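A short worksheet on the structure shown next.
Complex shown without one protein chain; remaining protein chains in place.
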Amino acid sequence: MNKPVVLGIVGAGNIGKLHMSNLINDKNVRIKTVSDLFIEHFKNNEITENIDVLTDDYMDILGDEEINAVMICSPTNTHIPLIKEAAKKGKHIFCEKPISFSDEESIEAYREVKEAGVIFQIGFNRRFDKNFSSIRERVANGKIGTPHILKITSRDPKPPHIDYIASSGGLFYDMTIHDFDMARFMMDSEVVEVYAQGANLVNEEIREKGDIDTAIITLTFDNGAIGVIDNSREAVYGYDQRVEMFGNKGTLTADNETPTNITYYHQEGVQQDNPLYFFLERYNDAYIAEVSDFIKSVLANESSSVSFYDGLMAQRIAQAAQRSFDNKKPVQVDTEIW
Amino acid sequence: MNKPVVLGIVGAGNIGKLHMSNLINDKNVRIKTVSDLFIEHFKNNEITENIDVLTDDYMDILGDEEINAVMICSPTNTHIPLIKEAAKKGKHIFCEKPISFSDEESIEAYREVKEAGVIFQIGFNRRFDKNFSSIRERVANGKIGTPHILKITSRDPKPPHIDYIASSGGLFYDMTIHDFDMARFMMDSEVVEVYAQGANLVNEEIREKGDIDTAIITLTFDNGAIGVIDNSREAVYGYDQRVEMFGNKGTLTADNETPTNITYYHQEGVQQDNPLYFFLERYNDAYIAEVSDFIKSVLANESSSVSFYDGLMAQRIAQAAQRSFDNKKPVQVDTEIW
Amino acid sequence: MNKPVVLGIVGAGNIGKLHMSNLINDKNVRIKTVSDLFIEHFKNNEITENIDVLTDDYMDILGDEEINAVMICSPTNTHIPLIKEAAKKGKHIFCEKPISFSDEESIEAYREVKEAGVIFQIGFNRRFDKNFSSIRERVANGKIGTPHILKITSRDPKPPHIDYIASSGGLFYDMTIHDFDMARFMMDSEVVEVYAQGANLVNEEIREKGDIDTAIITLTFDNGAIGVIDNSREAVYGYDQRVEMFGNKGTLTADNETPTNITYYHQEGVQQDNPLYFFLERYNDAYIAEVSDFIKSVLANESSSVSFYDGLMAQRIAQAAQRSFDNKKPVQVDTEIW
Partner (left out) sequence: MNKPVVLGIVGAGNIGKLHMSNLINDKNVRIKTVSDLFIEHFKNNEITENIDVLTDDYMDILGDEEINAVMICSPTNTHIPLIKEAAKKGKHIFCEKPISFSDEESIEAYREVKEAGVIFQIGFNRRFDKNFSSIRERVANGKIGTPHILKITSRDPKPPHIDYIASSGGLFYDMTIHDFDMARFMMDSEVVEVYAQGANLVNEEIREKGDIDTAIITLTFDNGAIGVIDNSREAVYGYDQRVEMFGNKGTLTADNETPTNITYYHQEGVQQDNPLYFFLERYNDAYIAEVSDFIKSVLANESSSVSFYDGLMAQRIAQAAQRSFDNKKPVQVDTEIW
């Protein structure tokens, strides 16, 4: 058996806690330290019992030589300095999406990560969803021939708290970025052009914060195929996550996941369960697979399956989408790094 | 019982023959005359037995005072002169889509139709499909609250003969025009802006004829909602015709119709029927409902449920889509007539 | 074109009227005479306008030499004398199910029909349902290999009027008889043994009339396969008519038919339409196909596709089921005629 990965986690918000609970019983990992500015809110629970150090200073992680891998789960504006510092210290890095809001800063960090030779994984959990990964695999196996059209439906069950909107980077950076990564992943080809149409239909407060809540984004891929994503911040029936890949030999669709497969026939109709309500339920297995993939990469000292480049490209598509929406015209996406 | 409508049909191609066979046993109609340039190809069959006059001159219809209604099923470039002449002669008019390729010509014809006071119906058969009309009705009944996003999937089972492409007016005029009408019908609001992305993925010959075979078209509606249509000239699994209306209280989807509702579980998978193969099967009932609605309007001397304006608007959206695709930018749609 | 069949219809109840409206516009048929004891209730409507004679005496049909075919839609206890008389007069016969409640009487009538050489069709409309006939065809084509298990779900949306129960012959003769015929039709093998379990769960009044309203009937087929039918007089969600054929290479299921294929996602769940509500809607196309099959047989002077023997066997299985239920033991079914 391998020596376990000694892990530090920066950020004990929702996503940080999720990763902790997915890793706390993994024999291949020891979560040594967790840092958070408000670490006092995160004490005395079942998970912390098994963690050595709880601190409000992330340098207690980055400066600890025993720790060989770090998970960055803090707000987006902290990612770049944390990535650079961790790389400098030779620690392997798992970073939540998006890398940053700036192309230049991301490229700079990318260079340092490459130079340091550490493993880097970006948190695109949906790549580990059994349905989406199976579609990619079936497309690769030629089931639909040459892909022509990709369609992604991605709607949240309800908007985030209005205070979050301002710091979120906007719909494209915060929410659609997952769909942009899915588009690249499914199509196995780069997005080279984007046209984004958006609207404020869900919540007037979101408009006041300068953001939109509803969007349709048209994509053009390097292989000639085209695609479309539709987003809403609020689907009252649950988390609506569907994908369709259409090609010259057929089409593959992935429908929503539901709590049970029960059908209820009664006087008012024939009824099935709503989709699983939110990302924690819907992508539960995918989150587990994601972090164990990272740990496996670290143990084997192999490059991870979701690279810095993947994070960078999703960020660039988000940027292009924002520019397209702002200027009402299609925008090209640069696929070269430097 | 009413005196039957005495009908003349101009054009004995596929769609003309379809309407004939749907009307030949209707007690409310007498098909007196059918004209076609190649009428000799259309003799001695079960239908012609019951038709008085077969001619290659459409004036045998327009000049016959006994005939009070005319169905225009000839190529698009003949529509305008036929509409004008029929209106002048006081005949009620059913005209296949599109009205024409020219906004100005259509408006001019519209004026003459209005002046003549004849009933005019444009051939948007899908409005009579039970699924689509039920979605419109449920939306009107508030089932999904305020509509936010409309999605239409519309894919043909195979491309038309390559010779037809050149005279078709292009994908947007020939095929998407039905979807443009569906968009207005479902949303019950005008399309005010269009962005069209297209590609040549199905057949190289179509490109050579200057047309595309695959498209994604983003729509903005007057009520603030947004929508998207995706088209392909070739879906090998059959005629793919689906619709989704998403609003703040829910979403409604209409799936494809199939020959049977049988499921077959075998070693290779769990299998259901392909969608009904083409528009004749898929919209069979809708075509019947469409013509009987026209006949009903004529008998009752009431304006038809699918107006000249509906035809004009679909044509304008097609035009805007073409311009958007040609110039790679979103294009406004004029909703005023004159 | 053939000379039309001249038809007389005995019985203007629900089913008689249904056949009339399905045949009234058929160019191959002329409904000359309709007889009913209460014929005065059936006057002055759109259908009667086109019928020459309305009478309370069925001999106005059987005694009319111009009439060459008769449809027997009167109560079951009148079937045998009507069949015999019609056969004697050389008229082709369509008879509603069941032929009679007595094996001996049915066999006697059968002999006279055979002797007279007239065409006889029993009213098992479900054989003409597109789903069920397609399952039979696919089984015949080897899709499931050797059949092992047949399952039929057959539930009415609500019980018939309590006054009808007494004269109905009981659940097995009145309702399950259709399923017994389906079992023979699907399996293409005779039912040789029956075990019937029944219960009174829907309506206490039905028990008082000496009948049951819920049943599970196990069937053994001559080919070694086994089967099961479940019945209820009341499924509040609609007419529940499903079939499953399981064999050594797979299984085929036919699900219910619905008014639309719309799915509605809302806060309470994901909802589809209830099954079509009753046999008139559900088997509308099957009823039309059934009578046109009879008319075709008469015109071609060929034996019909649903024979007297088919009627007799369904009746015998019903009888065996009743005896099994009464005596709480499995009962053999005789498949020899005489």
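Letters A, B and C mark the chains in the order given here, with residues in each chain numbered from 1 onward.
Following the convention adopted for this analysis, a contact is a pair of C-beta atoms (placed from the backbone, for glycine too) under 8 Å apart; a residue touches a chain by one contact, two chains touch by 3 or more.
As the structure is a prediction and not an experimental result, all values here were calculated from the model.
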From C:R111, C:H148 or C:K209, the answer for touching the chain not displayed is C:H148
Sole touch to the unshown chain from B:N248, B:N274 or B:S307: residue B:N274
Considering the complete complex, of C:T76, C:S106, C:N131 or C:T251, the missing chain is touched by C:T251
Per the whole complex, from C:P98, C:G123, C:G227 or C:G311 the residue touching the absent chain is C:G227
Listed in rising order, the chain C residues that touch the chain left out are 146, 148-149, 151, 153, 155, 195, 197-199, 201-202, 214-216, 218, 220, 224-228, 230, 232, 234-237, 240, 246, 248-251, 328-330
Against the hidden chain, chain A presents residues 25, 27, 130-131, 134-135, 138, 143-144, 249-257, 259-267
Missing-chain contacts on chain B, rising order, are 235-238, 240, 258, 264-275
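By definition in this document, only the chains that are shown with their structure count from here on.
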Chain A to chain C, mean C-alpha position gap in Å, rounds to 59
Cα centre of chain B to Cα centre of chain C, whole Å, reads 41
Note: chain B sits from chain A at a C-alpha centroid distance in Å of 43
Two or more other chains are touched by the chain C residues 264-267
